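A single protein chain has been omitted; all remaining protein chains appear in their positions.
Chain IDs A and B follow the sequence of writing; residue 1 opens each chain.
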Amino acid sequence: MLDLIAAMRTEGPRQALNLWWQEMVDEYDRRESAEGILFALPYLIAFVGFMLFPLLYGFYMSLYDWDALNPEQSEFIGLGNYQTLVNDPRFWEALWNTVWFVILTVPPLVILALLLALGVNRNVKGQTLLRTIFFSPYILTVAVVSLIWVELFAGEGGFIRYWLGFVMEDPPRFLIDPTWAMVSIAVATVWWSIAFNFIILLAARQNVPDRLYEAAKLDGASSYRMMRDITIPQMRNPLIFVVIITFVGSFQVFGQPYIMTDGGPRFSTHTIVMYLYTTGFAGRDFGYAAAIGYVLFLILITVSVVNYYVLSENE
Amino acid sequence: MTMQGDSPTDEGSSRQYTDRPVRSRLNNRRRFLQGVGVTGAVGLAGCVGSLPGFGDDDEPEAGEEDLEGGVEVDEGDADVILRLDSLLTGGDGDPFEAMVEDFNAQSDNVAVEVTRVPWDEYYDQLFTAMTADEAPDIGFSHSSQIVPFLDNLTPLDDYVDYDPYVDQIVDSVEYEGQHYGAPLDTHMAAAYYNKEIYEEAGLDPEDPPSNWEEFAEANDAIVDAGYYAFDYGTGMHICRSWGGWLRSRGHEVIEGEEGNWEPNFNNEDGVAVTEPLREAVERDWTPTEDDNSWPSFVEGDFGAVVDGTWAWSRFREGGGEELDFDWGTYDLSLAPGKEEDWTMCDSHNLIVPQSDHSEEELEGIGEFFEYMTQERAVDWSAEAGHLAATTEALGSDELREREAWDYSLHTFQDIADNEELYYWPATQNTDEYSEAIYQSLEAVRYGQQDAQEALDEAEQRCRDIFS
């Protein structure tokens, strides 16, 4: 493409286009190209229609005071929605709640998954059984997970509160206490989502060549040193992947608070995606909701990039 | 397989509630979120048939068609076929649909088809259907929920005669001189109380409390008799007593008009009506969490709970949750230091969420609306339990002869007669500001904030929402 533009400068557009076309004809078999494009087309239509175009369309919508019932009456307001967003305390509250959720879930989801993966990888009895158990929540839907944990966290007579009652006075009222509600949702989330990380890290650990450890053992290295010098560095790429994926997933939490607490108590579990959803479909403000989506997009890109650089340079 | 009723242990189970701390669970979820006077609290009894465990413990009676309810119409039955999405399920959904079928039978050229939509999703779905131009010909709207739809509703003044309705009720659907809905009823919350417990506590079951002092005295007596006495509920239910109480002390919850609403509850009167929420827990009238209050009331182990007019349709014979004790209702206007009597209410209105109907269709709609809301007002009231919206029905002997009258309707009739109807202010975002308020009120009930802190926070949130 760049060649073409350069050629246009020197040779003039017409000539350049001719040359470019000639090159194409020389380089590509016409029939094969046609077949190639034909095979790619079905996916590309879906991809453009439901991925690329919406991405642009969403930005376009975010520049309007969008009237969902009469789109033609929407009013162009430029960056107005973004301006409102910056001054919207409810947005900041939802953002903070989400960040809190991320803080509560990402470390356990990564560290526990790593520990479980390393543990199961040891030569323990019942390896398959353990793997099955830790992996199984992966197949549950968020609806089931949330409904089960609402039951477990229930008030008097609820399972967790009941047993905690034996070790402490007045156990927290998990889902109706603003301090504990998000923690409870995080616990349910860790139980549910650790499966994915666990399986990926398990595979990663199995890919570390045994000879590295054997060599280290000969040198008399402690297991802590082996972990630090062999296991972790060898698993770096999968770990980075897991960290980024977990961050991105946690930032988009919706189903658990929607079902378990509906954003309460006192909005302490009202997350950013819930805010997007309510703004769009209960508040009927599509333009604003699209703007929230875009801001979330920017946040996620930033977080991912920062994660990537911090983790890969930390040699 | 052991069915519930067969088990020896089950026999005394219902009585266990009073001896042991009752299990109560979180339930401030969407149950009451969707706005004031949501009839959907009708519950599973309505939505999915009668549920095992309430009332009769023997056989689960699964109502097979209940969730699939609705009215079907064959193409060719009538010249004009109208599609109606109903948020009424179960308890009041059945009588509604029976009336629609009567209408279809007696009308020559108009037939109405009813589809049930879960009330919980109703307004979101009405909105999404409208964005897709797939709105039904006829929809439902509570008076409190109508504002966001106004631009896309058809004004009904040319097709519906508005004279027969009670003024206060009709005012709730009037905007800029035009009427956008045909009111089916008005419904409010009341205290549903167990007369047997009243007797046991040494109270006169036929003379329920009518002011704060009597109310407090009665509740204390019930607690002394070994029962929980009264539950304000959580979620939107809290607002049902609280909102009326605030009004009784001279404040509307918010003031102003669209685009310029101001919260009006963070003041001395607001605090005075908020503190009782905690007091109820401290005086043992109410368990801290509410979840088991309602089932224990049904089981006969709870003094009184707040519920809407719709409770009748469940408690009556065949409603699925028949109470096997004598019960009654009393007006919730019990605010400490009240200056006037006010009770919070709302209405079901039939609306037309599209603008592209032919004149013939509109006339059919008008005919249907008048039939449902005027001609059948007495039946609707007596079967579904809501209070009729027409003056004639309200004054009729016919209504007084129906069974529902003695249980609940007379209470509601008094409220309407005294013009105590307080409509929760309808705004562009009624759900959002209501939620901001009740989440704070819940915090008071749970003892997490004192009344003043809670109102400060709620006020700030309301301002954020309205700005």
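The working rule: a residue touches a chain if its C-beta (ideal position, glycine included) is under 8 Å from a C-beta of that chain, and two chains touch if they have at least 3 such contacts.
The rule is simple: contacts and distances are computed from a predicted model.
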Can you match the unshown chain of the complex to its UniProt protein name from these: "NADH-quinone oxidoreductase subunit D domain-containing protein", "Carbohydrate ABC transporter permease", "siroheme decarboxylase" or "DNA polymerase II small subunit"? "Carbohydrate ABC transporter permease"
In the full complex, displayed partners of the excluded chain: A, B
Which residue of A:L17, A:L140 or A:L311 touches the chain not shown here: A:L140
In the complete complex, the non-displayed chain touches which residues of chain A? 1, 24, 27-29, 32-40, 42-44, 46-47, 49-55, 57-58, 61, 68, 71, 115-116, 119-120, 122, 124-126, 129-144, 147-149, 151-152, 154, 156-159, 162, 191, 196, 199-200, 203-204, 237-238, 240-242, 244-245, 248, 251-252, 254-255, 259, 273, 276-277, 280-281, 286, 289-290, 293-294, 296-297, 300-301, 304
In the complete complex, which positions of chain B touch the hidden chain? 1-4, 7, 9-10, 13, 16-17, 20-23, 25, 27, 29-31, 40-45, 47-49, 51-53, 57, 60, 62-64, 66-68, 89, 115-121, 125, 128-129, 131-132, 134, 291-292, 294-295, 298, 314
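One rule holds in what follows: only the chains that are shown with their structure count from here on.
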Residues of chain B that touch chain A when the two form their complex: 21-26, 28-30, 33, 123-124, 127-128, 130-131, 148, 151-152, 287-289, 291, 429, 431-432, 436, 439-440, 442-443, 446, 448, 457, 461, 464-465
Interfacial residue positions of chain A with respect to chain B in the complex: 68-70, 88-90, 150, 153-158, 173, 175-178, 259, 261-262, 264-267, 278, 281-284
